[in-house]
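Rest of the complex left out; these chains stay put.
Each chain carries a letter (A, B and C) given by its place in the written order, and its residues are counted from 1.
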């Protein structure tokens, strides 16, 4: 027996709404007050330093933030990575050492920030989302990444430990590629480039899900597909929302506004810019395809109804007249001459066969059967 | 028994139309005539003054408007807050004291004004909506706020007593933060910032309602949901309509057009600008999600119809042929040989069982049961 | 008995198509040929003059157009109002007196003109629509108004007698407000302002109709509502089409292009500009709300179908099996042992009751009843 409630399985609330929720904690506070907004975390915040020039590489974990002060003016390139922004005190201390504006620090600890690039005389501030695709659960896990790019240092703030930048660290250590020969701006570019590369992984996962859904639509357009199409659309909205402002961000960086981005790094940034355009373009294409799939799904549903009604109509229009005929000669009138005719019963059989034939011809002509 | 009228509960007329209604009162009047447009009010209008500099704070309630004249040129920062704009006489008097253009006064008393910023040589005029979210009723209560920013004074006009600016007053009194050290422009910024913060509360309430609706769609897509989706959409349109022009307003203020907004305040305004962009962005995202929910709802309805028709068709296609068979042998012909056969009745039982079996197999094959 | 034809009452052809119809009369004529396009009229065209300066006001009706020549260079402000443009001869004569370009005259007598502002060295030409809302019939009656603004004169051309400018005339006569102290440009502004004020009346009528429709949707979503929603949409398209180009028109006037619009009048024009933006904004909002109403209406229809089918299915699935059972024991086989059993009849009663109960439980479980 079919389950006729019309309930929808597999549709879960979107993840975005949960994240925006605690923005209201800041209401009423003076500007520049550091309040961590986002998923609550308990882990200890760690700070690691990777200091390098053409000749040497030094790596260390920092406990006392005062140690960072030396890197501010040193000629070697220093990458200071902070894993975790929920310890607002620590972020504030680091911010004071590198003379970062309180509003910028506020943006760093607010993990629901919209991607943007701010260029000031002292540093260039960039904030955006990295996206990690978990192939097992099919989830897209966002993380906010903030960059503060100075003359010879790069501060990065991440929400939690673990990042896709180990290949970059490896390249620095092994002196492969241009990184060791270039400045902090090229390091910043490398990090942005690696993040945008991960957008492609998410994009490809979307493409695979679209393919799978199209196959299922061909095989068996079940109701569950609708929830999956909705999930796909929500994920596409989500990806688009992260990538779209990246265009402006990278365009800003490569425009020459920032004094800390060297001329030689700009072609690389324009290359990343092209990648973001590609991602946005692909999402638009997928959106059109998915909306076409919705049309097909809805049409499948209405087609099914047609088929069901056809079956009902065929059965009913054949048997209802027949039933009437047999009911007719089931009447108990004293004086029904047909009942006593010799050919009465054969006549009724003939009538029944004619009705059936006529109806079948009619259905055939209308291509119902 | 189901209630089959197709009536829709819970859909109330939108609040906007009620507010625009009395705009026509002004038709035919010369420009600069002060006519209060909006909800009619009876309360006495109150005027409070908060005058401060780095060293001292003075608070007072004003009865005689002539007292205000002293604050126009005084070096200390003065915040004059008017609760209520329905007393157009009083607004006119204050306007004359601070030499405000009659067209600006007209805008102040018209509480259906579209948010805008007007920069003139004497002052900068800003008008926009504050939104208060009433968690109990789920209502969004708008209020128009007009700001007149001069060199050392800030005039604010509100529709009614009660505002979300008490934390600002507290910060002035306690000399916490930058307020006491800054000018009237920073006070104006703080008020705008606090108002935009409240947009986030409304935004979060929308997010919660979307989540709740998605959960209900999963559990039981009832007809009432449609009215709730419509309400949600109307509230989103409403929020968007208030926030969208705020972008221009704040962009105008932070652009350097206004002589009364100091260079040091502009980064703060740009920060608020980013917040409004965030709100608008989120509304767009929610809109897409909600329109997806509508698709799911409508598809649920059509799915239900399919299920209902399936049940009807299964019952009808099984029993209609059976009824015909039994009707057939209910005929009263004299000469129906089957009726007197020994195996006549068992034969009919066999026929009935075959029909039932065939039909069930057919339904099974088509995955109807 | 329901009226089942699916016919739609109350939908009348849109008014726009009727008006554009006679545009083809001009095909093949040389440019500058005056051809009246619009509703045909028979009334005598009247020309009235209102000539004023700070000290005096003179009013007169003009018979001989040559009298107008004196006002062209006179220092006092002259408002020449022409009621009716179907007398193209007369328009041509007036045009020659004030040295108006033939193409402009062509635009004046073509009452299907799109709103626009043309700035030339001799005069500024403005053409737009005034809208009058007839509360009795619910009709919006458009009228084309052309303005020719010179140094000290203002020519206005209307389609027919009767206009919403009597308050302006009264203010001139009574020397109230700024009119008597200002030039012809302020008079032009006052006329535009009064016309835009009437857009608000139409807007409010739309808002009221939306409210009413929403109430009806709550109470009883009848088929007639669809025609009303369509009418509402057509009226909104119509209003939008009149107001949208007004933004450009007024923006052009207030920009400083025109030598005849004084600096002091510009803030007033910017004020009117804000009003048109407000109207366009509101129409957009209404459009979104109305499209949401359409969704609700369509869903109501499909909901009704669901309810109807539910009733049919409930009745049919309960009684069809019962009818089969009773038909079964109506068979006339000689050898039906049940018919002669002592408990045969009670058994059938029990079967009938069980079937009914099972079906009712099934419907209850599926929340159909």
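Going forward, a residue touches a chain if its C-beta (ideal position, glycine included) is under 8 Å from a C-beta of that chain, and two chains touch if they have at least 3 such contacts.
From a predicted model like this one, the values you see are computed outputs, not experimental measurements.
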{"item": "3 chains shown - copies of the sequence in the complete complex", "value": "5"}
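The rule we apply is simple: only the chains that are shown with their structure count from here on.
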{"item": "Centroid spacing, where centroids are CA-atom means, of chain A and chain B in whole angstrom", "value": "26"}
{"item": "Whole-Å gap separating chain A and chain C, where each centre is the average of the chain's CA atoms", "value": "42"}
{"item": "Per-residue overlap in chain B, given as positions that touch at least 2 other chains", "value": "301-302, 304-305, 308-309, 311-312, 316, 320, 323, 327, 330-332, 336"}
{"item": "Footprint of chain C on chain B - complex, ascending", "value": "1-9, 11-14, 16-18, 20-21, 23-24, 26-32, 101, 103, 106-107, 112-114, 116, 223, 226-227, 230, 233-234, 237-238, 241, 294, 297-298, 301-302, 304-305, 308-309, 311-312, 315-316, 319-320, 322-323, 326-327, 329-332, 336, 338-340, 342, 344-345, 348"}
{"item": "Contact footprint of chain B on chain C as seen in their complex", "value": "164, 166-167, 171, 176-179, 189-190, 193-194, 197-198, 200-201, 203-204, 207-208, 210-211, 214-215, 217-221, 267-268, 271, 274, 277-278, 281-282, 285, 288-289, 292-293, 295-296, 299-313, 316-317, 320-321, 323-324, 327-328, 330-336, 368-369"}
